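Every protein chain except one is present and positioned as in the full complex.
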Amino acid sequence: MHEKPMLQGIIPPMVTPLQERDQLDYEGLERLIEHILSGGVHGLFILGTTGEAPSLSYRLRREIIELTCSQVNGRVPVMVGITDTSFIESVNLARHAAEAGAKGVVLAPPYYFPAGQEELLEYLDHLTPELPLPLTLYNMPSHTKLMFEPETLHRAMDNPAIAGLKDSSGDMVYFHRLQIFLEKRPDFHLLVGPEELLGETVLLGGHGGVSGGANIFPRLYVTLYEAASGGDRDRVEELHRTVMHISNTIYSTGRFNSSIIKGLKCALSLEGICDDFMAEPFHRFRDAERQRIKRHLTEIKNNHPLP
Amino acid sequence: MHEKPMLQGIIPPMVTPLQERDQLDYEGLERLIEHILSGGVHGLFILGTTGEAPSLSYRLRREIIELTCSQVNGRVPVMVGITDTSFIESVNLARHAAEAGAKGVVLAPPYYFPAGQEELLEYLDHLTPELPLPLTLYNMPSHTKLMFEPETLHRAMDNPAIAGLKDSSGDMVYFHRLQIFLEKRPDFHLLVGPEELLGETVLLGGHGGVSGGANIFPRLYVTLYEAASGGDRDRVEELHRTVMHISNTIYSTGRFNSSIIKGLKCALSLEGICDDFMAEPFHRFRDAERQRIKRHLTEIKNNHPLP
Amino acid sequence: MHEKPMLQGIIPPMVTPLQERDQLDYEGLERLIEHILSGGVHGLFILGTTGEAPSLSYRLRREIIELTCSQVNGRVPVMVGITDTSFIESVNLARHAAEAGAKGVVLAPPYYFPAGQEELLEYLDHLTPELPLPLTLYNMPSHTKLMFEPETLHRAMDNPAIAGLKDSSGDMVYFHRLQIFLEKRPDFHLLVGPEELLGETVLLGGHGGVSGGANIFPRLYVTLYEAASGGDRDRVEELHRTVMHISNTIYSTGRFNSSIIKGLKCALSLEGICDDFMAEPFHRFRDAERQRIKRHLTEIKNNHPLP
Partner (left out) sequence: MHEKPMLQGIIPPMVTPLQERDQLDYEGLERLIEHILSGGVHGLFILGTTGEAPSLSYRLRREIIELTCSQVNGRVPVMVGITDTSFIESVNLARHAAEAGAKGVVLAPPYYFPAGQEELLEYLDHLTPELPLPLTLYNMPSHTKLMFEPETLHRAMDNPAIAGLKDSSGDMVYFHRLQIFLEKRPDFHLLVGPEELLGETVLLGGHGGVSGGANIFPRLYVTLYEAASGGDRDRVEELHRTVMHISNTIYSTGRFNSSIIKGLKCALSLEGICDDFMAEPFHRFRDAERQRIKRHLTEIKNNHPLP
């Protein structure tokens, strides 16, 4: 057992640059990786929700694992999402990730059948022996319908193959409840999903965030993380305001739940970084929304502190 | 456009007989198909919820499509579930189903990302041109988080490639609302999922059911369907009572949502038809539950009318 | 213990005719009661959801109890809703109802605090000794957040002061599950709330319905009930179609959940029966919706069989 968490800091959940329904935007992928890494991030998480993983074919998932690990080339740890409703396919992806050089895998509960908490624990006990890499759990009840209840996580933490948790529930009472468990596992990393909560969780001892906005503004989130872990409350407040502004503009332009990913991809396209094609059942913003994102981007750059 | 619905009657959602995590119980599959067909069913639906499809590897899904179509050999139409979060993988499965000789495919909404109703319609518009077989929609909000709202279905019915709907919402007000739409599409089939609702939906003009219990007692559901479509209310009441008894015993033995499929597989195993191994995240009943299912089976055979 | 249920047939949930926020439309109330009774209904239920009870002052609730009991004058049993978050206020209303001559009280679970099922059972055990009238339970999870789980109801049925259940869950699998319990309590009445389900529940042994539409078309629902209890499936289908049409027009005109009550009150106002003023937080339909309701009413009268 290590003394320190494997992951700390900003580990952006990378969007998946696509050119068509089943084809990567290869040049966009390369530019995007370099753009994110130039911000000083502490890791890279591919094939998560922001990466539209469940919407991609398995062929394309394997391809993006290989290309990303090769492009990153060890500069930061690459984490690979293996969430799947099929146990076998999760294991297959994990093996592929290990061979490609990834450093960890990330898994939300299987999300079709609503399993009970004991079934979930048993599932994890059966899964981890098959995984060649340390596992970060991913709490995402809005999409999986299933929460890792505190007691479930407490018991799962007895399994040393489980290295951490990314919590995207947005429920801070829950988050604080989990933090208490870290006393028995000082090596366990506890990361927050929603970037609107990055400042406060790190101020109160969290280890960092899987911040979608770091696809566009990686240095903003890295600086916010550093200010919060250093206890600079004024700087945290200032940067938090910018984060909230991004959330209220770039992420809030469409009508549906998909507007966060659409906004991110649209902004990346406007910045010339990668294509904004989206996998079904979603579609890129049409021109009206695109113009609004463009104005928001300009306004953010002019009026908000971006480190 | 045909005048009559493609499907009417009992189309059992077949369980998937497994021997191990990624291996079919080949002999059990053969016996199970013959057992179901011997009951006079009107079709066979594989790779649905009862078939644990989302928990199976793609390799195994292709295998069961081939073996089932080959074993059925045209005696009844085989319907194949292609529900998937990935558009590409749904299309791949549909093509495989067509090559194997299936007669239709069945699809619930992509179930990871919560799509809006317009996104769902657009998704269907993009999907159907890629499908080589007629499509039956599958409403299953408890597992997909997403409903085909009545207005959405009404618009989807303008697409002639969409041949019917299987509704497993259990919401009869919704079901009756949909029935009104059949005026514009007399060829559209409207089937009910929960077998507890089979009698009343057919009494009021529904086309039949995708009844899980028909894995064990195929003739019971076929006879109930015939009584209801013939308007024999006394016989419907009598058989409905048996259906409710099965629901309250075989399906209600475990603590979790999975107890329906576990109960079905356990009963099939007790009957010597196929193995009761289950795909992760579920597990077969342990001995205590198995003994209870055994007693229930005996009691049903002794005390309830089974045609 | 009686051998027959206390209530069978159509027991309309009467709307509360208002002239202002805290004032009854006295003449409208008289006309409405006579209109409903003229349709041959089997009881009258006041201060339910359709009666906007939770939105009314206690003073007005007592007033409507007195006036209704006096006007009905024993022609049919009057049932009084006493649902409240406060135990004391429920008991106060029940006593008032008994003094005024009502024949029973109706109670949904207290709906602010989410009680557990055992707390709910204990609450009923404490409540019934304080009630001077037999109690009908009211299952309305969409508004109370709390369901009488089947096992809870099964245990509650051991309490002879509990005379029946009105189920407005719309969940027919649940309804059928409860029906099995009637074997131990042949005197227990099981009524259905949503009128879209009236035909099928009575065809399969239910005792009748608390049908909101009977405020306008009382004879329609009475006739449907009689056809269904007599087993005349063709007549049931025909009348059921009219019921569905009312549901799809009169009840579906507004944008919010309140559109059922708004539609009912608007139609009653157009018929010259009573005022359509509504208690906060709702408001009567404005002119555009009123014109649509008017057209719907005309169309129903012209094209649909109204007995």
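Order of writing sets the labels: A, B and C. Residues in every chain begin at 1.
The working rule: a contact is a pair of C-beta atoms (placed from the backbone, for glycine too) under 8 Å apart; a residue touches a chain by one contact, two chains touch by 3 or more.
Note that this is a predicted model, so its numbers are computed, not measured.
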{"item": "Contact list for the unshown chain, restricted to visible chains", "value": "A, C"}
{"item": "Per the touch definition above, residue among A:M172, A:L270 or A:L306 touching the missing chain", "value": "A:M172"}
{"item": "Identified contact with the non-displayed chain, of A:E27, A:E99, A:E118 or A:E237", "value": "A:E237"}
{"item": "Per the touch definition above, residue among A:D84, A:E196 or A:D275 touching the missing chain", "value": "A:E196"}
{"item": "Residue in contact with the excluded chain [from C:H42, C:R62, C:H143 or C:H245]", "value": "C:H143"}
{"item": "Chain C residues that touch the omitted chain in the full complex", "value": "21-22, 49, 52, 54-58, 60, 85-89, 92, 109-116, 119-120, 122-123, 126-127, 142-145, 255-258, 279-283"}
{"item": "Touching residues (missing chain, whole complex) on chain A", "value": "170-173, 176-177, 179-180, 194, 196-197, 199-201, 203-205, 231, 233, 236-237, 240, 244-245, 247-248"}
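Criterion: only the chains that are shown with their structure count from here on.
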{"item": "Graph class of chain-chain contacts, one of line, ring, star, complete, other", "value": "line"}
{"item": "Farthest chain (mean CA position) relative to chain C", "value": "A"}
{"item": "Chain pair with the greatest number of C-beta contact pairs", "value": "A-B"}
{"item": "Chain ID, smallest distance between chain and overall C-alpha centroids", "value": "B"}
{"item": "Chain B and chain C: spacing of chain centres that average the CA atoms, whole Å", "value": "36"}
{"item": "Cα-centroid distance, chain A relative to chain C, in whole angstrom", "value": "50"}
{"item": "Numbers and ranges of chain C residues touching at least 2 other chains", "value": "none"}
